[in-house]
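Shown here: the complex without one of its protein chains, the others still in place.
Note that the chains take the letters A and B in the order they are written out, and that residue 1 is the start of every chain.
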Amino acid sequence: MTQILFKNINMKDLHTMKVYEEQGGYRSLKKAFAQKPEEIVEAVKASGLRGRGGAGFPAGLKWSFLAKDVFPRYLCCNADESEPGTCKDRELMLKNPHMLIEGMILCAYACRIETGYNYLRGEFHDLNVIMEKAMEDAYAKGYLGKNILGSGFNFDLYTHLGAGAYICGEESALLNSLEGERGEPRMKPPFPAVEGLYAKPTVVNNVETLCVVPYIVNEGAEKYASLGTEKSKGTKLVSVSGHVKKPGNYEVVLGTPIREIIYDLAGGIPNDNKLKAFIPGGSSVPMLPADQVDVLYDYESLAAAGTMLGSGAMIVIDDSVNIVETTLRLISFYMHESCGKCTPCREGTRWLYQIVEKIMQNKGQLDYIEKMEDICDNMNMKAFCPLADACVSPVVSSIKYFRSDYEEYFKNVPVSSV
Amino acid sequence: MSGFTFSAEQEKEIEHIFAKYPFKKSAMLPLLTLVQRAERRVSPEAMVAISKKMDCSPAYVQSVMSFYTMYHAEKVGNYLILFCINISCQLNGCDKLLEYTAKKLGIKVGETTPDEKFTLHREECLALCTEAPMMRINDTYYGDLTEQRIGQILDSLD
Partner (left out) sequence: MSDNEVTLTIDGKSVTVPKGTKVVDAAKQVDVAIPVFCYHEKIGPLGCCRMCLVEVEKMPKLMTACTMDVMPDMVVKTTTEKVEKAQKGVLEFTLLNHPLDCPVCDKGGECPLQDNTFKYGMPDTRMEFHRANNAKATPLSPVITIDRERCIACQRCTAYSERIEQDQGLVMLNRGFHNEVGTFNNEPYDNRFSGNVIDICPVGALTNTDFRFKARTWDLTNAATLCAHCGCNCNITMGTRLNKLMRIEARPNDAVDDGWICDKGRWGHHFVHSENKILTARENSRGDGKPTSFPVLPHDCTIEVAAGKVAEAFKKIVEEHGPESVGFIGSPYGTNEENYLYQKLFRHCLGSNNIDHKTYQDAPGLPVSHYDVEQIETSNVVLLIASDPTEELPILDLRIKKAVTTCGTRLVSLNDQKIALDRYSSQSVQYKVGCEALAIDALTNGLARELGESAPAQGSDQSGVSAEDMKSLVETVRTSMKICVVYNPSALSGEAVFGVKRLLKMIAKVPTMECGAMPAAPMTNAVGAMDMGLLPDFYPGAVPMSEQEEIKKQWGENAPTGTGLSALEMIARAGKGQLKALLVHRSNPVMDFPGGSQVVEALKKLDFLVVHDMLETETAKLANLVLPSNGPGYDEGTTTNIGGRVQARTKALETDHAPDWKIINLMLNALGDETDYDKVADVTEEIAFRVPGYQEISKRSVGKTGCNRESIASADELVSAKPAGPGKNGSLRLRIATFLFAHDKILEASSKLAHHFQPSTAYLHEKDAQRLGIEDGDTVLLSAENVNLEATAKVNNRCQSGGVVVPRVSDEQGVNGLIGVDGGMAWVEVRKV
């Protein structure tokens, strides 16, 4: 399978400047500086690269939205990686930090940005050390700082650590957090491309997205676009976890059947259990039952199947599990991570938790399912940001496909309390 | 309230932090983190000191501090154990292992050992799902946990 991001990922000392340069690292800079910034933006557009953090928004298009002639402008790399099931950015930064730096320099050049911040989640302290060392080396080599490679282009890069809040992975909450505030999302419009960091035009991109850019500059947009499907170009890192024999981060060409990812790459289900369900894009997307395992792994196929590609985390669940328990754990996550700003999310996540908890205590009423569906309807697309929608995903999909798991619990409810 | 003062070294670090941003306000999280790591908690006195550096009110500092889970009002032990209980880890049996860990330390989840050595908390996804179940102790990640491995790790920390 074509490997772009993971080509050398396990090479020894890839995180050092010496080895990285030996592998062709940073050669894209010269190539880029010979072009106009707008040409790079066009190339990224043509490549079909979509945001790899979860939203899947075309990257080149996002870059082109930057408010014209407004300076200074900023680049923020979203390394907040907190979506349950997702750990791909961690591997990228741990083993190949220079690739991210190179990608950020190219993006900054293309968007005429002179200052960049890499927002890492607070728990990535060890990765921060690695990133800072890599940046130090990049500065020493003149890849960062003033007049990079004599191009006249300046770019300063800094890292910034968060402090434990999933919501800060949402781009506007990330910006608020970077500005030293509570990580509550902002009203949109205005969008970050117009008023982002410090109210200036800002590009916010995921780690993986930025890591792809050197390839596009080196090999050309067509080559990247030759991989994948019509609407999902290129490759995607997938973090496969849960009930699989070989959990890990795998790079797949978009359009690969999910069956291949689960059974071939990740070795299938251990302990002779059978696949029951899988969540294809991190916990915030609807889950699918085992009979959907032949769906292709790309944005449009998954959308057609009623779910999303999301962050690229395949969570595999076997038939030893009652889905209700899993759902409760996920609702609990969203309840903890809700920022509390808006009523439907703050109250709704907690109410859903209370209801499912009651069900699992064998005290659920028969109308709970209908009630939950209605609560989800009152939360979905009515809250300030998509976190409420993320909480709704596992609830609605688990009821849709695994209603019987819920009904298991009702069987145990003493007659008198019904 | 007796005051909290930054050490000379910390002052240097703070200057370095301020230099990274065009606006002072971005230094809020870095300063809180600095204090949390040094003191193992962020006290009201420290918040006042930070507010003076940041030219904002202590209430604002407290507002930001109380939002993020990595800042603690109560002192945490020398080793803060964050045990992931999110979906991938749950599917791989973290609940039982967490119970085991709590029993081994002789405390309930959320508590600190009497000698202030260990604090044990549940934590949401820490981004090591492919090595589930996992835990984070101070700055180190430990994955592929079993009862045996947990025992080894805890015993190795002094």
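Rule of thumb we're sticking to: a contact is a pair of C-beta atoms (placed from the backbone, for glycine too) under 8 Å apart; a residue touches a chain by one contact, two chains touch by 3 or more.
The structure presented is a predicted model; accordingly, all values stated were derived computationally and were not measured.
The chain not shown here is touched by just one of A:45, A:231, A:259 or A:371, and that residue is A:371. The missing chain, though absent from the display, is touched by one residue of A:182, A:200 or A:329; that residue is A:182. Listed here are the subunit A residues that touch the chain not shown: 165, 182, 187, 335-344, 346-351, 354, 358, 371, 377-379, 381-384. In the full complex, subunit B contacts the hidden chain through residues 44, 47, 56-63, 66-68.
Just so it is clear, only the chains that are shown with their structure count from here on.
The geometric centre of subunit A is 24 Å away from that of subunit B, both derived from CA atoms.
Residues 20-23, 25-30, 32-33, 54, 63-64, 67-71, 82, 85-88, 90-92, 124-132, 136, 139-141 of subunit B are the ones touching subunit A in the complex.
Considering their complex, residues 72, 81-87, 89-90, 115, 121-126, 158, 160-166, 177-183, 198, 239-243, 247-249, 279, 283, 313, 315-317, 321, 325-326, 329-330, 333, 336-337, 339 of subunit A touch subunit B.
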